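Read the structure below first, then the notes.
Of the protein chains in this complex, one is absent; all others appear in place.
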Amino acid sequence: MTTTLAPPAAPARRRGPTAARARHALGRVLATLARSAAIFVPVFLVATFVTFALRSLSGLSPARVQLGEDATPEAIHRVEAQWGLDRPFLVQYGHWFGGLLHGDLGTSWTNGADISTLIGLGLGVSLSVASLALVIGVLAGFVLGTTAALRQTTWVDRAITGFVTLISVMPAFVVGIVLVEAFAVGLHVFPSAGYVPMAQGLTPWLEHITLPALALSFDVVADVARQLRTSLVAAYRENYVTGAVVRGLSPQRIFLGHVLRNGLGPALATLGLKFPALVGASVVTEWVFGLQGFGRFANDSAQSGDVPAVQGVLVVSIVLVVVFNLLVNLVLARVTPASQRGV
Amino acid sequence: MTALSEKRSQQRSQQQSQQQSEQQPGHLNASARAGSSPGRTDAAGGSDRSAAEAAAATGPDGTAPGPEAPVLSVRDLRITDRAGDREIVHGVGFELTPGKAVGIVGESGSGKTLTCRAALGILPPHVEVSGGSVHIAGTDIADLTPRQWTALRGSTVSAVFQDPASYLNPSIRVGAQIAEVVRVKTGRGRREARRRGLDLLRAVHLRDPELVYSQYPFELSGGMLQRVLIAAAIAAGPRVLIADEATTALDVTVQAEILDLLADLREQTGLALVVVSHDLAVIAQVCDEVLVMRQGEVVEHGPTAQVLHDPRHEYTRLLVAEHEQYGLDRFRAPEEETR
Amino acid sequence: MLRRVLSLPAGRIAVAILTVVALLAVLGPVLAPHDPLATSARTLAPGSGTHPLGTDYLGRDVLSRLLAGSRVSVLGSLEVALTALVVGVVPGILSVYLGRAFEWVTLRVVDTLVALPFLLFAVAVIALLGNGITQAMLVTGVLVSPLFYRVSRAATLTVARSQYVEAALIAGASVGWVVRRHVWVKVLPPIAVALAQTIGVGFVIVSSLTFLGIGVQPPEPTWGGLLASDLGYLSYQPWAPVAPALLIMATVWACNLLADAIRDVSGEAGRALVAHRRLRAGRRGRTEPAPTGGAS
Amino acid sequence: MTHPGSAPRADGPEPQDTRRDDPSPARPVLAITGLDVHYGLRRRRRKVLHDVTLSVAPGETVGIVGETGSGKSTLARAVLGLVRASAGTVTVAGEDVTGHSEAKWRRLRRRGTVQYVFQDPLRSLDPDLTVADSLAEPLLLRGVPRGEALARIRPLLERVRLPGELLDRLPGEISGGQRQRVAVARALVTEPELVILDEPVSALDSANRVQVLQILKELRTTGVAIVLISHDLGSVAGIADRIAVLYRGELVETGTARDVIRRPRHPYTRLLVSSAPTLHTAPADRAERAALRAALTT
Partner (left out) sequence: GGGESAAGSGGDTLKWATSSFPAHWDPVVGGSGAQFRELALVYASLTRTDATGKAVPDLAESWHYNTAGDQVTFHLRSGLKFSDGTPLDAAAVKDAILRAKTQKDSALFGDLTSITSVDARGLDVIVHLGQVDYQIPQLLGERVLQVASPKAAADPKKLDRSPVGAGPFTVTQLVPGTKVLLKKNPDYWDAKDIHIDTVELTSAPDAATVVSGLQTGVYNFADIEPSQASAAKKAGLDVFVQPGFNAENISLNVNKAPFDDSRVVDAVRYAVNRQEFVDKLTFSYGQATDQPFPPGYVAYDPKSADLYPYNPAKSRQLLAAAGYKPGQIKLSLVIPAADPQAEIVQSQLAKVGITVTIKVDKNWATPFFAKDLTFSLYGTTGRDSAVQTLTAHFGPNGPLNLSTPYEPAGFEAAVAKVRRTRIDAPDYASVLQAATRAGLRSKALVFTYSAPNLFAKSKAISALPKNPGHIDWTGVTIGR
């Protein structure tokens, strides 16, 4: 058969299709990982470099934070030397980056604590909230988006679109305050502030993170719903849907097995882009909800000029984003393999 | 290709004659009448009459003998775009008995695709059947519920289209997409469906079906994809296959292979074919009967040989002339004739 | 373009809101009934004839502060958007033409910026580098510039690789000609969409930062700042946060509406819209069937 | 000119061509020798054309046929300087264009000696420019004033049988056949010596196809050389003087249309000939094709 482009893997077919398929799948995952790594490693390097350069740019010094009322030029010099800040910039960066690779983010200027530990503690809170926000966002966004797509151009669609528009323009802090007033103070359903680790029980944990997660999730709900609606509508226009129809597949099966699968891709990709915003918005929500998380730590450190802590926060957030995107890419590669073939 | 297919092509002529003799009554009925009808070429009126006559002869009311009953009969089909409030197709009619092939040829926008889609129950929004009827295996499609449609499609009537790549889900391996049809339509188990899927891929002459089975659509060439689509379309053993411009986007060599494949299926399984193309030659190659459409009307309808040799309508003549003046026929025709 | 946008109801609403907001920004201080910084003994007063929206905790007129505050928000979000525009569009277009090295580097930088949680980063950078709304918005602008980079790059790419550009090249067109005659019209609408969106994003960011008290020096009124301080006096003026919150939300909404409207009237959709109008208006005399693809 | 004032011909069933029997002494409009073209960089580098040699005499019509991806469009793009050759030479109207700089290309192109009609007429017309603007562009580029340019495109429109009212419409507002004719008209604006048409009719239905082919036939009579690219031997057979068969980047066969179709030498050509749908099918072809395909795979 001359016209069939012989695939390059053809010689391997003797090994049997199952083996070939397994290798195929593994190869795909590895390829995705490699491709993502090729993107993310430079990203990480650049981002950490920018982050590190912040100190030099800021002109802040641990001496001022530490010495307080007793700062004299000599004392400042002494403290800076003690922190190794008198060395050349690149040497400092190298040292810091070396530590970074070992998970060592240095110590805080304000209280001398190990920053990795501090961030680790805050991260528990923030990740709990962010994960729940993601879950809420994805679930609600999914329901709204699919309903709107399936009831396209009806009043249901318009109502959902209107609602989604409304919540997408509500800044997290406005949402936060409204939620506290309504649910915590008004209805006494949830506590208004604070955090309880999951180890102390699932219910209290959930109770404490529900409102902040809800506040944080609005943006996600809006984006997922909008994107899902658009891509589902687009997917329904695709020929493969017609193809499935003429093969006699039921509408349910077509929706679940074909449309959804392809419509999910763009929504997933939005989620990858949404994550940094989610991490960023934690600064505001944690402030409003009195959570001692990552965002609050970032704000406090930034406000107190604790440069290593700020750097640590940024690095960790970058790692979070990178890891999250890596996961999204892996899932995407699985859900929509076609999207992976291009550049 | 191998000795097998050669053998097949030898069998073909025998089978063909055999089938023809078997199906003589039904076939002759349609074509003979069409041929003898004097008003044939002046559009709707003619085809109306022929359809009505054909219906009277074969009749869904059980007057005609069982096996020759048409699997697809379209009578004076009219299609209207409700949004633009205009009639797009003004009365198309034809009948298709098992193992036969009807070709529809016509200029762009003449309503070929809409006719096919009407028969599949997948007209675009706002576009409706506004007159006439379509019977699939004796059932009037106007009475079908969505659920019944779902049951009918795939197992009685199925279709393949132009641009095969877009008619397969890009995210799912092709094998799974075929197996899905097998499982859903024939209720087979997973393993069984896989075996049947592989058989189907083999049946459409794909080399190395195991590999193809586990590939994604974007990993296959256009010709391979069209075969996969055909495999999926015939997975549930339909009685009618509608091929709407199924070979238009393909290379000529690949087109020839696909046309061969369709002919094989027709012979081996008694599949009835509706072949839509804008190329008269393609239709000439596979079909017993041709409808020539123009601006929503059937301008000529008759047995292929007759339409080719004695085109009545000006448009049909243009179609023939295209080949004879600008095409290969110009060089080949004399040779053929001398042979 | 503006005419087409205005032909859509959504476009009209968006433009109306944004015009009002822009007018507030320009004329706010003039329109303000009181000096937004002048304190009085009447603190936390409810709305009245002299103070339609009441007074704040220092006895300042809330309406005047809202009006005066619009300037910071508007200028801030414009600064974000324009910075992002300049920082994003120029390399975005150049990345198509300047070769692979430039493309690679800019793409990596853009990937990096996207990976930075921008609110977090803005907070960090602003807190560390000094407290000024101008710097704050510059930084934010740079952080959100990837949108422009991508949009302008994608648009340029499709146009640059399109056959009609090749056709022009074959006719002997220079890059300048191609850009003037073919690229510009097609790159502009997506950039306009991005601009409208970014102004909205800028509003949210300015509001969030000023809400956290970052970026502005105290007496300067801002919508976010007003909202934050109103929250402190909720038990006295529970309705107070409504005004700034509504202003912020309406403006952001208008920006999104405008972005959608521009999208609707440009590109493929826009041409269809125009063609539809033309048909309906019957300017061409006879009505003709919608042209089909003509392809088989 | 080799065939001054020759009457419209080739309307009869038998192509009668005398030119090839006495090859033109004039320089060819296009001469390609030993052309190699690669795509991609380093590891992805792939040879798309290999050692292609072809020449087109003034006024001659050459058909290039081959399957998808065989490099037909690439060959055209190489001639137009849209891709760089990695070996071989291309001479257009006597000018060796191999390794021309951008500026030199621009000068050459503005003269409009060679024109190209793209595979897809919808995409080769700027969707935001009216038909008139698209047609006038090559003239405007040569510095012709707008008014004069518009005046000069009117007769052209007649030549491609389009109504003048089409001029101020957008490409999206006219039919596919009309679009293709606009694209042809644009190629003729500069009175070229050579027009390369990439699959000009494969996207059209019969009526439009006949119309475009008719236009091309008329074009031949004006002495313009035509290169007609197609994947379908049938659609060039009736109009080409010579046919070149491209298979996997190589020209496997060149000859008069009659020779190539009646006496194909290369197995691929034979396969092409036997696969082309004709009104009168020959059942024997099927076995023959299978054998040819088998021969090609090995």
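Going in written order, the chains are labelled A, B, C and D, and every chain counts its residues from 1.
Here, contacts are C-beta pairs under 8 Å (C-beta built on N, C-alpha and C of every residue); 3 or more make two chains touch, one makes a residue touch a chain.
If you're wondering where the values come from, they're calculated on a predicted model, not measured in any experiment.
Peer 1: Which of the visible chains would the unseen chain be in contact with across the whole complex?
Peer 2: Among the chains that are shown, those touched by the missing chain are A, C.
Peer 1: Specify the residue from the set C:Ala10, C:Leu37 or C:Ala250 that touches the hidden chain.
Peer 2: Of the listed residues, the one touching the omitted chain is C:Leu37.
Peer 1: To test your reading of the contact rule: which positions on chain C touch the chain that is missing from view?
Peer 2: Residues of chain C in contact with the hidden chain: 37-39, 41, 43, 57-59, 127, 131, 213, 217-219, 231-236.
Peer 1: Contacts of chain A with the missing chain: which residues?
Peer 2: 60, 64, 66-71, 108, 110-113, 118, 121-122, 177, 180-181, 184-185, 188, 190-194, 196, 200-201, 204, 207-208, 286-292, 296-297, 300, 303-305
As a convention for this text, only the chains that are shown with their structure count from here on.
Peer 1: What is the set of chains touching both chain A and chain D?
Peer 2: Common neighbours, chain A/chain D: B, C.
Peer 1: Could you grab the centroid distance between chain A and chain B? Build each centroid from C-alpha atoms only and quote it in angstrom.
Peer 2: The separation of the two C-alpha centroids amounts to 52 Å.
Peer 1: Would you kindly tell me how far, in whole Å, the mean C-alpha position of chain D lies from that of chain C?
Peer 2: 49
Peer 1: Once you find the CA centre of chain B and the CA centre of chain D, what distance in Å lies between them?
Peer 2: Computed value for the inter-centroid distance: 34 Å.
Peer 1: Give me the residues of chain A that touch two or more other chains.
Peer 2: Residues 1-3.
Peer 1: Name the residues of chain C that each touch 2 or more other chains.
Peer 2: In chain C, residues 292-296 touch at least two other chains, as defined above.
Peer 1: Quick check on the complex: what are the chain A residues that touch chain B?
Peer 2: 1-5, 7, 9-10, 13, 17, 20-21, 24, 238-240, 242-251, 253, 257-258, 261-262, 265, 335-338, 341
Peer 1: Sort out for me which residues of chain C touch chain D in the complex.
Peer 2: 162-164, 166-174, 177, 181-182, 185-186, 268, 271-272, 275, 291-296
Peer 1: State the interface residues of chain D toward chain C in the complex, per the touch definition above.
Peer 2: Going through chain D, the ones touching chain C are 80, 82, 106-112, 114-116, 118, 120, 122-129, 134, 137-138, 141-142, 170, 172-180, 186, 190, 203-205, 208.
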